[in-house]
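Every protein chain but one is kept in place in this view of the complex.
Order as written gives the chain letters A and B; numbering starts at 1 within each chain.
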Amino acid sequence: QSSVNIYGRLNVTLERSKDGSVTTNDLVNNSSRIGFKGVEDLGGGLKAGFQIEHGFNPANGAASSTFWGRQAEVNLSGSFGMIRLGTFTSEAYFATADYVSMHNHDTGTSADRLYNDANGFNGARKVAYRTPTMGGFVAELAVQEANSAGDRGLDLAANYDMGKLHLGAGFSKLGDDKQIAVRALYEMGPVVVGGYVQRDNVLGGNRTNYRLAAQYTMGATELHANVGAASDVKGLPGSSAHQITLGVNQNLSKRTKVYAFYTRVGDDDKLKMYSKGNLSAVAFGVRHNF
Amino acid sequence: QSSVNIYGRLNVTLERSKDGSVTTNDLVNNSSRIGFKGVEDLGGGLKAGFQIEHGFNPANGAASSTFWGRQAEVNLSGSFGMIRLGTFTSEAYFATADYVSMHNHDTGTSADRLYNDANGFNGARKVAYRTPTMGGFVAELAVQEANSAGDRGLDLAANYDMGKLHLGAGFSKLGDDKQIAVRALYEMGPVVVGGYVQRDNVLGGNRTNYRLAAQYTMGATELHANVGAASDVKGLPGSSAHQITLGVNQNLSKRTKVYAFYTRVGDDDKLKMYSKGNLSAVAFGVRHNF
Partner (left out) sequence: QSSVNIYGRLNVTLERSKDGSVTTNDLVNNSSRIGFKGVEDLGGGLKAGFQIEHGFNPANGAASSTFWGRQAEVNLSGSFGMIRLGTFTSEAYFATADYVSMHNHDTGTSADRLYNDANGFNGARKVAYRTPTMGGFVAELAVQEANSAGDRGLDLAANYDMGKLHLGAGFSKLGDDKQIAVRALYEMGPVVVGGYVQRDNVLGGNRTNYRLAAQYTMGATELHANVGAASDVKGLPGSSAHQITLGVNQNLSKRTKVYAFYTRVGDDDKLKMYSKGNLSAVAFGVRHNF
């Protein structure tokens, strides 16, 4: 009867990392997942859809502690846009930090350590409205059921594609915690450059965080670099940090790549808020989409 | 080689409910699930089949505590009927309470709170025999491995379809706990009426429970009402309860509906056996089968 699409990704790296005084050689998961999704055409432009997605760690076979915690959503869409119900990731995050993390989808050890989400990336108990795409512009507002403290999470995102220039913004809030970020990405032939700036009050005071990322493509090979920095949290001297990541991807197909990266989280962070202290890692990996 | 069918349902409601003194606004799961099943034709009328089914909560992405606890079954069938092995739901329940719970498949807050199963809906460690369907009649007997107290669960169900009239009965037993129920449902054009009566000794004494349900269909719209009442458990004065549910379903397709319901569990139940006290809820939902 219905047609269910099975999709997913296995993404593992062999890494040598040093975090504080501990050196590790490790097989590391980079957000591997499997999911099921489908769309039903209800006629008259109306559609019903679902998507459930489950994260797991190929290194040891373990499932995510919340099984379908990556996504568990039912939605209705039409000319009015889309209504989404259930569990799903912050669109404010997708519109900003995730969007410019081109070298490895913001996963694993080289993920952006400095971006803050106002509700701790809790995707549960949401209702969202997404606008139709209007001349390259789309926006989405999600509200989250109030938590035990009575605070209602809020997540707002906007994306605007104007040819080679792609803009985005995100805002999220939970109680007194909030963050806002804007992002731009520009394509210049084989070169793509992007970045975002975030202003947040999540760690107990105001803070500014930015990231710049660049990609250079030569045939099947991609060279990547990105650098980020977060200022001191206001009232917490010594809480700043920076991160630099260099990567090279060799695409074996659209679905499969082998890659390497170096990442370093710099320990201006005397408070060790982002690592145990001067994290660095070298990794070799394979990512296979299905 | 083999063909595996993937199927399931996402069913969530936005609810405002009051149970005792607590008012909640909540995104609620209504028995969402995903399953895998298949049938192999062995020739000569013999077939082998399997079905595994997993419940989850789209509101937070959580899996059922027993992952394949909804169903995990292998079976052999032929002209002799069907032998089933593994984990599966009480057919006595399917033949009675579930059968007349037409408005939302006996799920979620508006599920029948008054029906009792003799073994607490434990579907594990079963062997069952189902007769062939003979002139609209089919019956099934399931026996369950003895529990640690040495008690062996038993579940017996019968269904008889005679045109517009559909009859069913169920009996289940575990140690001293037992229940028997009979059910009838009649189709009169756009109107369907059904009900069951249950007599059980599960809560420490004999009790009688009944349910009446009606459905009126106008095109894609269904109007539903059902009312149930359970008498005092013998020896437990103040243990009676009743439930009333009103619902409206708007079918967007055979697979997808949006709906609303109001349900109320009345607190003659001084012992709060069925709710924390005078539960009532208003809900709006979407159910999508795949």
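By our rule, a contact is a pair of C-beta atoms (placed from the backbone, for glycine too) under 8 Å apart; a residue touches a chain by one contact, two chains touch by 3 or more.
Since this is a predicted model, take the numbers as computed values, not measurements.
Chemist: Looking at B:Thr66, B:Thr131, B:Ser253 or B:Asn278, which makes contact with the chain not pictured?
Modeler: Candidates B:Thr66, B:Thr131, B:Ser253 or B:Asn278; residue touching the omitted chain: B:Thr66.
Chemist: Which listed residue, A:Leu27, A:Met134, A:Met162 or A:Val191, touches the chain dropped from view?
Modeler: With A:Leu27, A:Met134, A:Met162 or A:Val191 as choices, the missing chain is touched by A:Leu27.
Chemist: Where does chain A touch the missing chain, residue by residue?
Modeler: Answer for chain A: residues 6-8, 10-12, 14, 25-27, 32, 34, 56-63, 252-253, 255-256, 258, 286, 288-290 touch the chain left out.
Chemist: Go through chain B and note every residue touching the omitted chain.
Modeler: Against the left-out chain, chain B lists 1-2, 4, 6, 36, 38, 40, 42-43, 46, 48-50, 52, 66-74, 76, 85-87, 123-127, 145-146.
Keep this in mind: only the chains that are shown with their structure count from here on.
Chemist: Go ahead and note the Å separation of the Cα centroids belonging to chain A and chain B.
Modeler: Computed value for the inter-centroid distance: 40 Å.
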